[in-house]
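Dropping the structure in here first, questions after.
All protein chains but one are shown in place.
The block that comes next holds chain A.
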Amino acid sequence: MARSVGGVRGERDRIYVPYLLPALLIYTFLFIAPAAVTIWYSFTKWQGLGTTAHYNGLANYRAMLSNSVFLTAFRNTLILVVVGGAFVFALTFLTMVVMREMRGRSFVRSMLFVPCILSPIAIGTAVGFLLNPDGALNQVLSDVGLHSLTRGWLGPDLIFKCIIAAVVWISTGFYVAIMMSRVDAIPEDLYETARLAGANRLEQFRYITFPLTRDALSTGAVLWVIGAVKTFEIVIAFTGTAGNPPIQARSAAVEQYLAVTGGVSGTPELGSAAAIGVVMFLLTAVLVVALRRLLRSEAVEL
């Protein structure tokens, strides 16, 4: 009996192999092999195609750890993930509380989503128009008598804060859309019962909405981490490409870009760029695993 079951199961398992093979091959050629090559190049000094890569052990990684600029970019990336994430999800939760019973909520949801589909080039142009020292924001502040609040928004001291604000503005609509689609699936009678029991909106959120959307939150948080670690184009949109972004505004991905291109004038260092890529991957992996553990729970079946 056991033998025949084993035989059937073995036969069934073998059926998967040929079906799996094409996908496995494509995955190997397009993902695993390039990743392995990247890891190899991270141990070399290499200026790109047509030049010889020289093995230099852990030198790229050691240089990264002693390079205050990379450490700043790494710290900025972490700040963006944590602080930006806190703002994004706080605003998302707030929206979930407010919008659940709001009239015209699908319209508002669409409006919140709009920044997510804007091209970074358009945002970059708008940034110049709005945040230049003589731009619209300072102009409006002066006109309403708040001249003391005018600032050089794009200067080294403030630019990273402005970038975080922009990332929050761009991203929140996306997470609102994910979470609200889950909220919409919660039966209304749960809220009616809660209301009859005297629960206010916050309590309804805490005891109904939050537990029943937790699995969506887990997915959203993972998506956020993956996206935030790769933050790149919004920094370039703010700083332009005429110069190198100021250190205060650089993310790890921007450092990688500068290593790949050599900056405005300079020679590419693809070995360093590969090492930065490996570190970014590890950072993402660690954060994602930590988040999954933190938010682990059984999905509540309705």
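A few notes on this one:
By definition in this document, contacts are C-beta pairs under 8 Å (C-beta built on N, C-alpha and C of every residue); 3 or more make two chains touch, one makes a residue touch a chain; residues count from 1.
Here is the rule we use: contacts and distances are computed from a predicted model.
Missing chain, UniProt protein name, picked from "Extracellular solute-binding protein", "Sarcosine oxidase, delta subunit family", "Phenylalanine--tRNA ligase beta subunit" or "NADH-quinone oxidoreductase subunit I": "Extracellular solute-binding protein". Checked against the full complex, the candidates A:30, A:94 or A:114 give a single residue touching the omitted chain, namely A:30. Residue in contact with the omitted chain (choice from A:62, A:75 or A:296): A:62. Here the missing chain is touched by one residue of A:153, A:169, A:205 or A:224, and it is A:153. Residues of chain A in touch with the missing chain: 15, 18-19, 21-23, 25-26, 29-30, 47-51, 59, 62-63, 66-70, 127-128, 131-135, 151-156, 158-159, 239-240, 242-244, 246-247, 258-259, 262-269, 272.
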